[in-house]
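Omission of a single protein chain aside, the complex is shown with its protein chains in their original locations.
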Amino acid sequence: MLHPDRLFPADAATRRIARRLYDVIRDAPIVSPHGHTDPVWWGENPAFPDPAALFVIPDHYVTRMLVSQGVTFDALGIGSDADPRAVWRVFAQHYHLFLGTPSRMWLDHAFNDLFGLTETLSPETADAQFDTISAALADPAFRPRALYDRFNIEVITTTDSPLDDLAHHRAVAASDWTGRVLPTYRPDPVADPEFEGFHANIRALGDLTDTDTGTWQGYLDAHRIRRAFFNANGATATDHGHPTAQTADLPASVASKLFADILAGAGDAELFRAQMLTEFARMSVDDGLVMQLHPGSRRNHHSGIHATIGRDRGFDIPGTTDYVSALQPLLNAVGMDPRFRMILFTLDETTYARELAPLAGAYPSLLLGPPWWFHDSFEGIRRFRQTTTETAGFWNTAGFNDDTRALCSIPARHDVARRCDCAFLADLVTTHRLSEESATELAPLLANGLARRAYNLETEA
Amino acid sequence: MLHPDRLFPADAATRRIARRLYDVIRDAPIVSPHGHTDPVWWGENPAFPDPAALFVIPDHYVTRMLVSQGVTFDALGIGSDADPRAVWRVFAQHYHLFLGTPSRMWLDHAFNDLFGLTETLSPETADAQFDTISAALADPAFRPRALYDRFNIEVITTTDSPLDDLAHHRAVAASDWTGRVLPTYRPDPVADPEFEGFHANIRALGDLTDTDTGTWQGYLDAHRIRRAFFNANGATATDHGHPTAQTADLPASVASKLFADILAGAGDAELFRAQMLTEFARMSVDDGLVMQLHPGSRRNHHSGIHATIGRDRGFDIPGTTDYVSALQPLLNAVGMDPRFRMILFTLDETTYARELAPLAGAYPSLLLGPPWWFHDSFEGIRRFRQTTTETAGFWNTAGFNDDTRALCSIPARHDVARRCDCAFLADLVTTHRLSEESATELAPLLANGLARRAYNLETEA
Partner (left out) sequence: MLHPDRLFPADAATRRIARRLYDVIRDAPIVSPHGHTDPVWWGENPAFPDPAALFVIPDHYVTRMLVSQGVTFDALGIGSDADPRAVWRVFAQHYHLFLGTPSRMWLDHAFNDLFGLTETLSPETADAQFDTISAALADPAFRPRALYDRFNIEVITTTDSPLDDLAHHRAVAASDWTGRVLPTYRPDPVADPEFEGFHANIRALGDLTDTDTGTWQGYLDAHRIRRAFFNANGATATDHGHPTAQTADLPASVASKLFADILAGAGDAELFRAQMLTEFARMSVDDGLVMQLHPGSRRNHHSGIHATIGRDRGFDIPGTTDYVSALQPLLNAVGMDPRFRMILFTLDETTYARELAPLAGAYPSLLLGPPWWFHDSFEGIRRFRQTTTETAGFWNTAGFNDDTRALCSIPARHDVARRCDCAFLADLVTTHRLSEESATELAPLLANGLARRAYNLETEA
């Protein structure tokens, strides 16, 4: 089910090189500096309820594909109740839809490696496999903390609202479990005027920090206070999920006026988000938190699905994303500051060679994040390396991160990325663009070294 | 001249897999659900006049390349009279220009497979080959219906104006010839205010349907009536050749006012086309015709050529095309309706991974059409599969279609697509992203199964 040579180049000599490189890193610890696992898992270490709840219902990669071929959300128990076994059978019945996709690769990896399944999921095997996984989930060895250890994770980060009290992170720190689970400061709920509940969130931020978030300075101070709190609880990074990469660097009085307009329900939301990116960049200069920018998704494309089923159900569609003009105000402000670091992600692959690699290959503050979301795949990783390496090299990239809420997929995702990087390096070696000696030094950097370096995770916080 | 392993991967082991997959589908019947062959051919079954009229003069793929290197339209007998043999000699003299292009591959295929030519076309061979092809064309075995049978075509569709009486389609249906030739409803002449003769066409549509196309409701009814007529004559699809993918969903009163403005020679043509796409989508929900969208060509780029030589002469140049925002109004209206189906094409390959695969991988109504026009080629098909499969899988694609008016190229075009798909599948197998068993099941789907399914051609109409 999992071929030892999977994802390695077809050419036999190149494949042998890829194997040798992979042997160096196959067992390297997982550094996961950006993801969406639930802090409850780490703080409370609960059992996962059932196979459908673990593999199907919460995974928008999986549900969108099923829906795209006519499965209803109802049949998946989304927006309604459904018997987990019935959901699992629907999943099994449509498992062929995933042929050729990374989801299939991650799922097969987890089924085989974690649960010992050796047959392909299908209507015939569905029930037995449901039972096997269900039985395993009742075993303490399949609880989150045990999986963390089993997966050889060195550090994992979550993504958290400024309003979060980080209780689960503190519970982990106070426990005798040795896992390292760090928060990430994601201020969208209190920085994006179009976020649901924005105004209430602003007030809550004021209460939490004892500042007057009705004023521009109070609002900025509140962020500084929460960032310090996150920092004290191990955070090394912030994350920003804007629709575009637009930044602005308005005079303080204009920014202050804009904030007042926004609070009054007027004001240009896009301009406010743009200004906030530059404000957050200045805060990063001061407090050292690494800034991550994840722009370009047009969220909730179908209004009816959004209204009835909610967010994150596969109806977030990428669009064209400009970086070169959009980032100019921020980069002119702090882009050459040696204390600043920003990691750029994209859903618009046309920007890899055209904008992102040239930017990261010039500005000392910029690093390129790994292929994101739809592009975290064999072909996606190959395109990323092929279109960025010649201009930005390897050291201007931030290594791999899994960006997932699907805990069981984490080993598979890192394994796929490592195999793809070894395949890419092996191709450079075969075509004499790189010595095998250099490739052997680069492989561990790509596996986790660059991620540790990019996110300041080299030593315990 | 035609190597049996052409287009298969270089790696020997992968090539063997590709060969095995191709063996399964090499003789599968051709399903051609979108094309531009002349209905006269099927209705009247005339002989083709001469080699230049068959292979050179009507083929804008061929003439644009000759013109791009200094051949004049005059020398090609376009916009003027020219001796067919003289045109053929000009073609032969410049045949090297096509090296490395799909046109060359299709032409060589037809020359060799259909006319038995074994030497490359050149100034030296031009006259003899002209004579050989001319002699064959006088043979009834080279008339359209005989070629249809010889090419093992199962079904072919044409592209027709709502004003067409479908006489040739009816003649085919009434004949004892077993060929299946179906019309496609292409309403651009009566739905695009910038189409030549739009206003007269609107009046003709009213006359034809006995409706008042001077009113919005009458105009929509006229479309419904003609769609029913097409449907009754075997049509399963509509086709829309807009400059952009823009859609709109205006309130009925606003749409009605816009139509009145358009009729008065005012009104926003782009907005009217946008609204009409959503209207046609609603009609598709009702009558089951599959909707095809072919946007993105900037037609008639050189005004002088357009004025003197006319349309479709190689001066249609693609431009950037947005789908994610453009389609949102239509998809919010009917995109989740299980009765609706739309097949999306593009000339802007950047949208494959960024917009089209995520859209088709979420909306149950959407399928991806095959690589279109400039991209119906070895590299084009490879890029399509590499950039769409990981997000949309195989089942969200609509199989291959040839989109051609060049009858003799049809077997070559389908053969190229089949070989390219086998090469792609073989690469997945070699890199252990797919089992050979699964690839063997997928190959016939890609060859014609998905096309039958997408266009509702699985049973006789």
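Brief remarks on what is shown
Letters are used for the chains, namely A and B, taken in the order the chains are written, and counting of residues starts over at 1 for each.
The rule is short, and it goes like this: contacts are C-beta pairs under 8 Å (C-beta built on N, C-alpha and C of every residue); 3 or more make two chains touch, one makes a residue touch a chain.
This structure is a prediction, so every number in the text was calculated from the model and none was measured.
Here the missing chain is touched by one residue of B:R150, B:R203 or B:H301, and it is B:H301. Interface note for the absent chain: among B:D11, B:D160 or B:E279, the touching residue is B:D11. Checked against the full complex, the candidates B:D348, B:D402 or B:D421 give a single residue touching the omitted chain, namely B:D348.
Residues of subunit B that touch the chain left out of the display are 3, 5-12, 64-65, 67-70, 96-102, 105, 298, 301-305, 314-320, 347-350, 374-375, 377-380.
Annotation for subunit A: contacts to the undisplayed chain at residues 9, 11, 13-14, 320, 322, 324-325, 328, 331-332, 335-336, 338, 350, 353-355, 357-364, 366, 386-387, 389-396, 427-428, 430-434, 438, 442.
Simple rule for what comes next: only the chains that are shown with their structure count from here on.
Inter-chain spacing, taken between the CA centroids of subunit A and subunit B, is 40 Å.
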